[in-house]
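Right after this comes chain A.
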Amino acid sequence: MIEIKNVSKWFGDFQVLADVDEVVQRGQKIVICGPSGSGKSTLLRCINGLEPYQKGEIVVDGVSLSDPKTNLYKLREKLGMVFQRFELYPHMTVMRNITLAPIKVRKKSRQAAEKKAMELLERVGIPDKAGAFPANLSGGQQQRVAIARALAMEPACMMFDEPTSALDPEMIQEVLEVMIGLAKEGMTMLVVTHEMGFAREVADEIIFMDEGRIVERGRGDDFFKYPKSQRTKDFLGQILK
Partner candidate 1 sequence: MLAYKFDWGVLWRQPYGEWLLQGLWLTIQLGALAWIIALSLGVLFGTMRSVRFWPLRIIGSLYVEVFRNIPFLVQLFFWFYAGPMLFGKTLQFKINAISGLNYWVAIFALGLYTASRVAEHVRAGFASIGHGQYDAVLSTGMTPLQMYWYVMIPHALRLIIPPLTTEFLTIFKNSAVAMTIGVAETTFMSYKIDEQTFHGLEATTGAMAIYLVLGMTVVKLMDFIEARFRIPGLMSR
Partner candidate 2 sequence: MLDAILQNLPYLLGGFLTNLQLAAFALAGGLFLGTLVGLGRISKRPWVYYPVTLYVNFLRNIPLILVIFWFYFVMPILVGRTMDPFVSAAVSFIVFEATYFGEILRAGFQSISKDLVSAAYSTGLTYRQTATHILVPIAFRRMLPSMITQSIITFQDTSLAYVIGLQEMVRRTTIVDSIEVRSVQLYSFVAILFFIICFIGSRISMHYEEKSRKAKVL
């Protein structure tokens, strides 16, 4: 569904991504890990066109991002994204946060959009918070709203950029549970995270990135028990303490 072919990206002189090659099939769950600055977040942002790349090609559902005629907005509808700091619109209620894009982009009616929003809020476990403002919610609740907001556009693939890194420990589990639920329902997922427990349970493939390159790939337990490269070993040693 997503093909990343030999992609490289520079910020000025600094190379952020180097010859990244990867294929994401429908229904696959891929976890990306690595030290900070390794390009993981940048890669996600290249896939939905938030960031440009200089070399290579990214193709989403047959549509190439390198093609200048590509409608980026239509492409983004297929890819839902969840951010580390939730990034809910602070001046809107939870309900409006979720229904804004469906109404403005998909041209849904308000009733249809709100009905769907309530279903999504049920699914993430906080239907009672529909009228609240983000500032009144805990971090875990905000992130679950953010997931609902992304799901409202019925994407084919969900991308998560360190979704639990900004959360207090007690709230990490409630968000991971929602993500696991999504995985079990068959959603295609690309998750940048340090939560290796989640990776073990859900991931079809785990990618380790360092300095803009994919250093190693593995499936499930193999990856953790038998890391091939030294850098992978060092990194896993650090985070699995």
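For anyone wondering why these and not others, all candidates are chains of the complex that A comes from, given by their letters.
Here is the rule we go by: a residue touches a chain if its C-beta (ideal position, glycine included) is under 8 Å from a C-beta of that chain, and two chains touch if they have at least 3 such contacts; residues count from 1.
Everything numeric here is computed off the predicted structure, so don't read it as measured data.
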With reference to the defined contact criterion, which of 1 or 2 touches chain A in this complex?
-> 2
Along chain A, where are the residues that touch candidate 2 in the complex?
-> 45, 48, 50, 73-74, 76-77, 79-81, 83-85, 87-91, 100-101, 104-105, 133, 135, 146, 149-150, 152-153
